[in-house]
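For this view, one protein chain was removed and the others were kept in their places.
Going by the order they are written in, the chains are A, B, C and D; count residues from 1 in each one.
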Amino acid sequence: MVNRRKALITGLLLLIGYAVVQLMLSMGLIDPFYENMLMNIGINIMLAVSLHLIIGVTGQFSIGHAGFLAVGAYVSAVLTTKLDQPFLPAILAAGVAAALFGILVGVPTLRLRGDYLAIATLGFGEIVRITLYNIDYVGGAAGMQVRHLTNWTYLYIAVIVMIIVIANLTNSAHGRALLAIREDEVAAEAMGVNTTYYKVLAFAVGAFFAGIAGAMYAHQFYVIQPVAFGFLKSFEILVIVVLGGIGSLSGAILAATLLSLVNIYLQAFPETRMILYSLVLILVMLYRPQGLMGNREITDLLKRRLGKEA
Amino acid sequence: MRVLETRGLGIRFGGLRAVQELDLFLDQGELVALIGPNGAGKTTVFNMLTGVYKPTEGEIRFFGERIDGMSPYALTRKGIARTFQNIRLFQQLSVLDNVRIAHQVNTHHTFIDSILRLPRFGREERRMLEESRALLETMGLLAVADEAARNLSYGQQRRLEIARALATHPKLLLLDEPAAGMNPRETHELMEMIERVRKTFGMTILLIEHDMSLVMNISERIYVLDHGVLIAHGGPEDVRKNPRVIEAYLGEAAEDALA
Amino acid sequence: MLSLESIDVFYGKIHALKEVSLIVDEGEIVTLIGANGAGKTSLLRTISGLVRAKNGVIRFRGEDITRRRAEEIVAMGISHVPEGRRIFANLTVKENLEMGAFLRKEKAGVQEDLERVFALFPRLKERLRQAAGTLSGGEQQMLAIGRALMARPKLLLLDEPSMGLAPVLVQTIFSIIREINEQKTTILLIEQNAHMALSVAHRAYVIETGRIVLSGTSEELRQSEKVRAAYLGG
Amino acid sequence: GTGGGGGTASNGKGEVKIGLNLELSGNVASYGTSAANGAELAAEEINNAGGVNGLTIKIVKQDNRSDNSESANVAVRLMTQDKVSAIIGAATSGNTKAMIQLSEENKIPVVSPTATADSVTVDEKTGKVNEYMFRACFIDPFQGKVAAQFALGELGAKTAAVYTDTSSDYAKGLAASFKKAFTEGGGKIVQEESYVQGDKEFRSTLTRIKGANPDFIYVPGYYEEVGLIIKQAREMDIQAPMMGGDGWDSPKLVELAGKTNLNNTFFTNHYSSQDPDPQVQKFVKAYKDKYGSDPDGFAALGYDAMYLIADAIKRAGSSDPVKIHDALAQTKDLQLATGKISIDEYHNPVKSAAIIEFKDGEQTFRTKINP
Partner (left out) sequence: MDWLQQLLNGISLGSIYALIALGYTMVYGIVKLINFAHGDVFMLGAFIGFYGLTALHLGFIPSILLAMAITSIIGVLIERVAYRRLRNSPRIAALTTAIGVSLFIEYTTIYIRGPQPEAYPDLFGNDKLHILGATIRADALIILLISIVLMLLLQWIVHYTKIGKAMRAVSYDAEAARLMGISVDRTISWTFALGSALAGAAGVIFGLYYTKIEPLMGLIPGLKAFIAAVLGGIGSIPGAMIGGLVLGLVETWVSALGFSLVRDAVAFVILILILLFMPQGLFGKNVREKV
């Protein structure tokens, strides 16, 4: 079967990718600065792709993604720091907890659309943040100090699993149901798509991976504080998804990578950093309003290229 | 067998009684038309039958089962499909995907199956693909299968709407002005296609249409609505001669246009 | 009065109009018939400046309007009743009609035309304060035509005015088209209902996949075998 | 990383690199910017005076966007790419804490100008000192205690209300130590309220405080909100004395609150820009000349942080981070803009606190309380 062979080759490539970087890391060929950069990119990819499922695929205008990130970060941090649990169960718990919140947010989406939904999700994110301020157990405003446990292995596996799940979900009858909701909810219902179920599903899966990203985030950056999970963080993630091209998974990955690099590059210009960043944003949107990839995938482009040569 | 039956069906929008006291039925295999002046409430009837609007009065039975108040997707799963007066395709998706989405009503693989790509997933996806292609072929759309729906011409879009509705394997098909914006010849082709579909799939059809040549030629019975009230019901000949229908809907000169 | 000389229109890569040439003389009703997607709407939209022609020249009363903006073209005396009516649903009937006269300064003339519209469509006068969105389909169509007349156009472009209307209204609309024409307004009409269109028009053009393939007087086209087979349902 | 790498790299060029990891954009950009200004002024002065041990100070300034993850990113970069000998930063405790583990792994000393939370220099769980973390400011509990003593003793207050900025761990720390000291001293807390940074409207909460009619109101927080709180309180005829901590210290407070509204208010501080001490006045003048505005507390502490490091480099006789660290821990009786500093065993500066009273908009020195 062609498919099985393809899967095998992909699996092998993924394994090699992992091993090469891991080897370089343990041999010290990648210094801490670049290692840190990789982690940043990986976490941003997780955030962008998980939001892509909600906004890009299902068309639900959600701007409270930082809320899911926060839930994941805090749940995992409490488990590892306060309850002395190992990292792996903490990661999974972070995902599950965020997914539960995803379902909680998914419910209002049943009645709200467009900007009304956006405000509700924004409100959700803010409610999470403000609640964290007021829980002394997790340090309130001061936040929590978290051990550095995130490493290449965990992050790589998380990113790859997420991409496989979301890509496979999108390219299936279930994924097409999500797309149908994005395109026209009334028509989707008329085609027998249970929009309630699928919208909640999208929020739950998206939130699950955002929660896992939260676990990675918490155990990468030493400190978590509620202030880091405000609406500006949600916007940051939204910007990545839009820049990549709404509806394009590979676009989200590409944009997350590029923006992380741009960000690191701009650190060297502290005074003008944000001005330059905003200019990049405006210019890209003006000259490529559909985002870097539009709604296509890298694989489409490759196919076309191959098709032409053939 | 009685496919559909409504009793005292009605709906209010604020003060407006858009449809009232409507009794209507369809038997297995019938093709029935619903006509009436603009704003008479025809589309609203469709919206109630498909669960888009919840009726405020009366009841709807589908094969004897009460269905009023059920959600649209559940009704589609029970076997009622429709097209929309203002075309509502999944604009950015391909023609093929538009049809495949409708097909998913009949799939059984779970979310987990598709993520893990278990064998059941592959089987069903292949079956869906084959059926969808076959359907596009019958509707003459196979050539544009990979085109985005919004790039189709108006007439093609109308046909895609019908294909999409058929893909849900309906027992009852509701068509809302399928010939709008088509010229007489295209209308004629459409008419033949509807007949064919009805024969091959043994379907029951309810049709809204302003094109009288189409309506009078293919429908077995006709219901006429005006201001939400049923003003006439019967075979084409009876309806055409009914003075109330002429006054409210057909107009005096209608006879020669239909000749 | 209006002339198009080998107009080409593209939507991205789609070549929607191919070297279209066409003439409308003063006082005429000219109709354009063609299948779905033939390019009829595109042609009207090009004339009224909503779509840019890539090549070719459009002249109105001798003046080149090819590159003019839509709002300037309206000011020159071309009014367009677009596909799907496009009335302002949130404005009242009266406000919609006033919008039609947006560019006109003389109050008296506007009042006069308002009366003229009411004479043509008494129904509108009854619904003056009603929000246009709540009108029935036929009333909306009347409003759309009335609104276009308020600009006191020299040339009226009508895109499928009978689409989706009950038969009784179709008849009314066509008799009104004739009436408007008798009041010295030139009309370019698109209509799927080719029987009706040919019965009111003086001349007609047939468009197929973006190209004009036939033209002549209405009578000639009605007799043409080709037209009968393709558009009159043979 | 290994310890010596940074030092030798900078030695060769005759310069010593000091990293600034500060909040230059984001919601507390004004704090970070002030601290950066202070530090840059100090570096300029030191370089103009011939540098330290003949080495010129080279500042590598980076923006952490007021975000703790970015603070960690910036610290990684400063420590491993730029190979600085020491870092000044960050302005807030949270962003500073993101550097604790990194400072230890890379053995680079970090001096925060203004992070006042206990846990910056001492690990909460184990109670052990964070080897490479230092600060230029005194810690929260000290200020709260001083304020309570002052309220009970000098002002004779029996009841107090506390109005805290709960979005800041700093203000919460002050509030907690004040409450403890005040009740232990026999006073009673009659009303507790809170606000968060960025609030502009305090009238509804002040209405509640007014209802409790306290003898004294403690308002730990930053001048940006405090100015408005004082103004709105006085406008609502709340006349009780009000007091806060070093977060009040900014010439902007006077503008925000209004001169007369500030009468009968006090705050504890590291220093006073009105302090006639020549060292202070030299700093204030130099700052004004360079930036055209009065320095606030953040600027003064940023300035002092740079001098703290410079002093350590001088005493270490090297730009080796580990040696700088050793020297920093030994700092003793160093006279700086915010007072005479010694670093204690917990890496906190020991210095006296000034209590400053506002009289018609002027900061006047009321009394000095020693640790």
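Here is the rule we use: contacts are C-beta pairs under 8 Å (C-beta built on N, C-alpha and C of every residue); 3 or more make two chains touch, one makes a residue touch a chain.
Everything numeric in this text was worked out from a predicted model, so none of it was measured.
Student: Of the residues listed, C:I23, C:V57 or C:M99, which one is in contact with the missing chain?
Tutor: The one listed residue touching the chain not shown is C:M99.
Student: One chain is left out of this view; which of A:A120, A:V146 or A:I253 touches it in the full complex?
Tutor: Candidates A:A120, A:V146 or A:I253; residue touching the omitted chain: A:A120.
Student: Of the residues D:L228, D:M242, D:L262 or D:A310, which one touches the chain left out of the display?
Tutor: The one listed residue touching the chain not shown is D:L228.
Student: I need the residue numbers on chain D that touch the omitted chain, in ascending order.
Tutor: 25, 27, 29-30, 33-34, 166, 193-196, 198-201, 203-205, 207-208, 211, 224, 227-228, 231, 235-237, 252, 255-256, 258, 293
Student: For chain A, which positions touch the chain that isn't shown here?
Tutor: Per the touch rule, chain A residues meeting the hidden chain are 55, 61, 108, 111-113, 115-116, 118-120, 122-124, 126-127, 130-131, 133-134, 186, 231, 235, 238-239, 242-243, 246, 271-275, 277-279, 281-282, 285-286, 289-291.
Student: Using the touch rule from the top, list residues of chain C that touch the missing partner.
Tutor: 48-50, 69-71, 74-75, 79-80, 82, 86-91, 95, 98-100, 102-103, 147-148, 151
Definition applied: only the chains that are shown with their structure count from here on.
Student: Centre to centre, by mean C-alpha position, how many angstrom separate chain A and chain C?
Tutor: 51
Student: Find the geometric centre of each of chain C and chain D from their Cα atoms only, then give the gap between the two centres in Å, rounded to an integer.
Tutor: Centres of chain C and chain D (C-alpha means) sit 74 Å apart.
Student: Name, in rising order, each residue of chain B that touches chain A in their complex.
Tutor: 50-52, 71-74, 76-77, 81-82, 84, 88-93, 97, 100-105, 107, 109, 111, 114-117, 121-122, 124-125, 128, 164, 167-168
Student: Under the definition above, what is the set of chain A residues touching chain B in their complex?
Tutor: Counting only chain A, the residues touching chain B are 3, 7, 164-165, 168-169, 172-177, 179-180, 183-184, 186-195, 201, 247, 295.
Student: State the interface residues of chain C toward chain B in the complex, per the touch definition above.
Tutor: Against chain B, the touching part of chain C is residues 14, 33, 35-37, 136-138, 160, 163-172, 192-195, 229-234.
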